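Before I ask anything, let me first share the structure, which is written out below as structure tokens.
In this view, the complex is presented without one of its protein chains, the others remaining in place.
Coming up: chain A.
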């Protein structure tokens, strides 16, 4: 594709900026980076268009060339473009340097193995040092201009790989005195100095003469990847971070430079500071942050070097400058700021927080700085906002809130006022003009404004935020709390539609305020029964504050309200209050109300709900009610109360799925009676189980459905509870029983568990024929034997004998069914197989390892089962 025109590029860039991710995911996305690089060399495009392309690449290089190979290729292409530019001055040179730097850093391609890095670094250092790079790189005057840009690029490389330029320290140091703009060189020197000092102090090495100028053209390399790598391993906040007290004790490394190094260092820092007023204010501030942090870790470098700058800086009240002075204050404390200096700084800060010439964001930031002021002798806990000791009421006079302030300013100043009141250990008795009194004035004003009918929500929000702030700061000040509660009650009376704010406040405040506030709000809410627009808000409020203890007034309110609840929303609100009352203890009054509602409410959903609550109230103990209706842990933030309710039920009232609380095992069988009985044994495992109900399901419907079994109580450690399960087979076959347990825990929860399935074996179904009169056994057996055919089958099976003999085997397994025994030669065995089959066995003379068995049954289907059974006997 040939180069795009100016218009086409403008369109394309516009589309990209609108949503980079969407553009890159689109059809053109892939080509953008490539086209951009190639079109930079197109002769058809104007310089202005190329500038816009480079600006875009500066902003989005991480999106255009996201990985290291792509970034490396892009940087290489940009550097090639730079070399190919014609000699005449061009705005592109500066941008190309910036773009190459950005691409290398943001694409993570910067490193010793990157060809582009190894081209860019010498170029930048050459430009920064003011050497003539020859005609191919613009005119000498333009090269001087690029000196600043080169310094900025080097600075960015150094910031991303701290320590990289440590070797160039000597060269950089010699620059400020020579040629070129002062600011870029000073900033770069300060940055490299800082990084080097921090790296060196970490590694324990000294400055090792790095500060002494060195001509790196003679062979020594001005950049150092190893130091930079060391940093990479644990990329820690570089210099401009806030030092906190006690850092040294916590092992902050301290460097002790050699006397020569110390002298050089002092000279370098002094030189930087002396010319610092030539820098823009923001750059001065950066210089001070960097140098302050760098010198902090040095022994024998007193911070007095900074002292001459302070008066000048304090005079300005300029945001970045005062902030950097604060960083020096935090870094050096008493070593740089005497008690008087500290007081002056605090006064200037207080001044800055209210000076009419400064904008409000600056005021607010200074106010924050006052409350986080790094004091020489801090008293309070670290990290918490507090009024500094030196900040008395006198100093704060101009920082008091007023209703005329905008919300942010008002809250910030109110916070300060609260802190002042909190410091007033002695609660003012009858002072009418102290801070506490004024606080109450402000609160009253805020409440009055929030009460304005139809006023914006922001006013209400402000009032509640202020209330929250005050209760948080002044938990123990009963006067203020009482005042606040009274005011809030009045506010509610005036504007019940603020109920959601009240509910939110009740959720957030400490219990000291919550309980009394809840009580007065309850009184306010029930004080105005009957039809009114505010009914829905009263109901919303009551759902939060109603409690069982004060039911009677609440109930009469609800009774009166029920008549006026005409729509679904109001019904729900009403029922929510009932629910709240149920939760905190029911009572007869509530039962009556619920019954009434169940009859009276217009919509079916409401009636059903009322009935449900009534049923719950009349059937559940109060503790269980509380649990069933309590806030659901599973879904604490559901917006709909109905959903929340369902959640509550499913977790508490309905049934909870648990693991098996009991063990169920099959005991020895007792073959008697008309039907087979499965003998089970039940034992509780870890906790007592109440009202246990065991439900059984027969797999494949081989038997008639089984009745559930109830056991009132099982406790762990008690002997196993026997359980007889009557089986009614539909056909004589073994089966699996699925068992489920439903029970209550001692906490009153109802739980459900699946137990491992039980197996009913073929032999478990065996029943004997009735006892026969002596002598008739053989005839009886023969009659049975003959009756089996022709409907049934006859078979012969080899029944292996184990160690035990035939006699033992018979007595162990078949004893109840033996009709006639003539040991050791013959056993005649007749077994009833419910519902209506039989199995006849003739055990003949035992041989060495088994016994031949002749068998007949009237149900051919059992034949394989019999075979398995007999063959398996010996294995038992």
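Going forward, a contact is a pair of C-beta atoms (placed from the backbone, for glycine too) under 8 Å apart; a residue touches a chain by one contact, two chains touch by 3 or more; residues count from 1.
Quick note on the criterion: contacts and distances are computed from a predicted model.
A chain of the complex is left out here; the name its UniProt entry carries, from "N(6)-L-threonylcarbamoyladenine synthase", "AP-5 complex subunit mu-1", "Exoribonuclease phosphorolytic domain-containing protein" or "Ribosomal RNA-processing protein 42", is "AP-5 complex subunit mu-1". The missing chain, though absent from the display, is touched by one residue of A:12, A:50 or A:145; that residue is A:145. Of A:9, A:137, A:223 or A:289, it is A:289 that touches the chain left out of the display.
Considering the whole complex, the residue from A:266, A:449, A:738 or A:842 that touches the absent chain is A:449. The hidden chain makes contact, of the residues A:60, A:223 or A:703, with A:60. By the touch rule set out above, chain A reaches the unshown chain at residues 17-21, 55, 58-63, 89, 91, 95, 98, 101-102, 105-106, 108, 141, 144-145, 149, 152-153, 155-156, 159-160, 178-184, 235, 237-238, 240-242, 275, 277-286, 289, 311-312, 314-321, 323-324, 326-327, 330, 344, 347-348, 350-352, 355-362, 364-365, 367-369, 372, 374, 383, 394-395, 397-398, 400, 402-404, 407-408, 411-412, 415, 433, 438, 441, 445, 448-449, 452, 455-461, 464-465, 467-469, 500-501, 504-505, 508.
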